[in-house]
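A single protein chain has been omitted; all remaining protein chains appear in their positions.
Chain naming follows the written order as A and B, and within any one chain the residues start at number 1.
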Amino acid sequence: MTAIALAAPKRIILRSPGYWKSTFQRLARDKVAMTALGVIAALFLCAIFAPLIAPADPNAASMIRRLRPIGTPNYPLGSDELGRDMLSRLIYGARLSLIIGVTPVPIAFVIGSAIGILAGYAGGLFNTIIMRTVDVFYAFPSVLLAVALSGALGSGLTNTLVSLTVVFIPQIARIAESVTTQVRQLDYVEAARASGAPAYRIILEQVLGNVLAPIFVFATSLISVSMILASGLSFLGLGVRPPDAEWGLMLNTLRTAIYANPLVAILPGVMIFITSISFNLLSDGLRSAMDVKS
Amino acid sequence: MTETLSFLIDERDRGGPAQPLLSVKGLVKRFPVKSINPFAKKRHVSAVDGIDFEVLKGETLGVVGESGCGKSTTARLLMKLMPQDEGELLFDGEEIGVALSVKEYRRNVQMVFQDSYASLNPRLTIEQAISFGPRMHGEADGKALSDAHDLLERVGLDPGRFAGRYPHELSGGQRQRINIARALAFKPRLVILDEAVSALDKSVGAQVLNLLLDLKRDLGLTYIFISHDLNVVQFMAQRVMVMYLGKVVEIGDCREVFAHPKHPYSSALLSSMPRVDPRNRTQRPPLSGDPPNPIDPPSGCRFHPRCFKAEGVCSTTSPELFALDGDHRAACLANIPGSGHSAASGNGVAA
Partner (left out) sequence: MYAYAFKRLLHIIPVAIGVSIFCFLLIHIAPGDPLAAILPSDATAEFQAQMRTLYGFDKPLIVQYGLWAMRALQGDLGLSIATGRSVSGEIASAAVNSIILAVAATFIGFTLGALLGFMAGFLRGTWVDRLASSLSILGVCVPHYWLGMVLVVIFSVTLGWLPATGGGPGGSAGRAFDWAYFRYLLLPAITMSVIPMGIIARTVRSLVSDVMAQDFVQTLSAKGQMAPRIIRHVIRNAAPTALSVMGLQLGYLLGGSILIETVFSWPGTGFLLNGAIFTRDLPLLQGTILVLAMFFVSLNLIVDLLQGIIDPRIQRS
């Protein structure tokens, strides 16, 4: 009997590609999204290998070589108001700009999804309390909330990250809650409950796979907003502090040089723009690859 | 013969063949009605309003009624997917939540939903969907998967072709077979089929019905078969229960109820059933109007505003189920002696 069971041929199971696999296959065929991904990858490489790429020390000031125009020998992109090499500062600036612009979103994604999914699955009073709190934060335009928090907490890298994360958590939690509330009522969740599975395993194995995609798309679309907001805080003097190289902060300090050397003065903004638009296009590509309706 | 034997050899059986598999006593479920005015008195809809019935071992109990009569709520209450407000459930003589834990009960009772697509998780492969339940009850992953493959074969699907697929790649009939396989993964004794074939094409539905009959015979199952399709119920069920506005109005042997309905609602329902035989045309009056608003159910007998036998007494007295002969019971004053209805026997002074 056992021998027969052992001798029985192992079944060959035909497997369809999973949801994420086919999503990324579709995304890989999207030329715009792939270009955007390439730009983002290049920016990250710049940030990581800044010391190898940058031609000069980003903090080496020179009082006699201030505000050189673009194309000056040794200063391919000119110099700033303290005579520091713009190209090197733009390359080094990618480090802090990407850190403060990108990091808040994944953190908020984890916290916001957790809050929203739990509130959506639990329903009832717990949901009401959480969602009313979220509504309070939602009552502020993002810029105002970020400025209010940074203004109260004070400038600095950590405080910037904290305020931006707090700005995005309610937005993500709101999406997560509404998606989860819809999924919770579906028959397959009922069927999972009928199997007697504990709630946390139903959330992890049945709900999560279905709610994560739309939340993820929404979160990626926030990175573009976050880049602008983060640099905006630095631009106001609420973000990272001088003399650190960060695009928003550079834009702020160069504002006074706008009459003397306008082209150099607007360079950091170009970087913010390029980064923001690349993340936006990548997110759009991901959205259509997932076929999630906004 | 196998049908009678199957529960005898089931080692899980406790009370013997005479003890009902499931006894439902005084089951009530009310839903609060959302009101915009927060100071208004809280109102309720009684979706299920005090129902009693029994499911016998090895039988198929059909449940029929218009949409909104509480069929699906009853199924979800029996499945313990929502808490009941009143009443108790006894499974093979043991009260659920007292003598028998809900978790243990759910191993014995499973359900197949109407919407074959919505009841399968779109992100899980077929084998993952079927093996989910047993894994949650502590079965090893490998064992649960190979059991899932066996179950697929059992419901007539080739595991090699289907186990690794996603629900959207399958047809409605195939998906419903998978839902059946998932329900069977626990080796349950009772399966609740909530409109299980209603959404399928007639021919596909018929194949699934035959599969259900085979499985019942081979595995010694008991079914509660909920449907609005009377032909299908007639085909599947030994006994039938008719529901109207959250109440049981008639229950009894399927052939008996279909041939001689005792409640006017049942006869109206049956008269709406399409006939195949032109010589056997419907003679009974059809049902007119919509069911009344369940927030404000009619007083007395809930059916009286639509009933052709209604009399004054019907709007004041609410009838209970009354045994007519043997197992056949109906809740109509016209059949209850001494009720005051002119058609009822034992009425000295007819109105």
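Before moving on, here are some points about what is shown:
Everything below uses one rule, namely that a residue touches a chain if its C-beta (ideal position, glycine included) is under 8 Å from a C-beta of that chain, and two chains touch if they have at least 3 such contacts.
All values reported here derive from a predicted model rather than from experimental measurement.
Interface note: of A:N127, A:S142 or A:T160, the residue touching the hidden chain in the full complex is A:S142.
Contact with the undisplayed chain is limited, among A:A50, A:L118, A:I272 or A:L286, to A:I272.
The set of chain A residues touching the chain not shown comprises 132-133, 135-137, 139-144, 147-149, 151-154, 224, 228, 231-232, 235-238, 248, 251, 255, 258-259, 262-263, 265-266, 268-270, 272-273, 276-277, 280-281, 284.
Here is the rule we use: only the chains that are shown with their structure count from here on.
The touching residues of chain A, counted against chain B in their complex, run 11-16, 18-19, 186-188, 190-198, 201, 205-206, 209-210.
Chain contact summary for the complex, chain B toward chain A: residues 76, 79-81, 102-103, 106-107, 110-111, 113-115, 118-125, 127, 129, 132-133, 136-137, 149, 159-161, 163-166, 169, 179, 182, 186.
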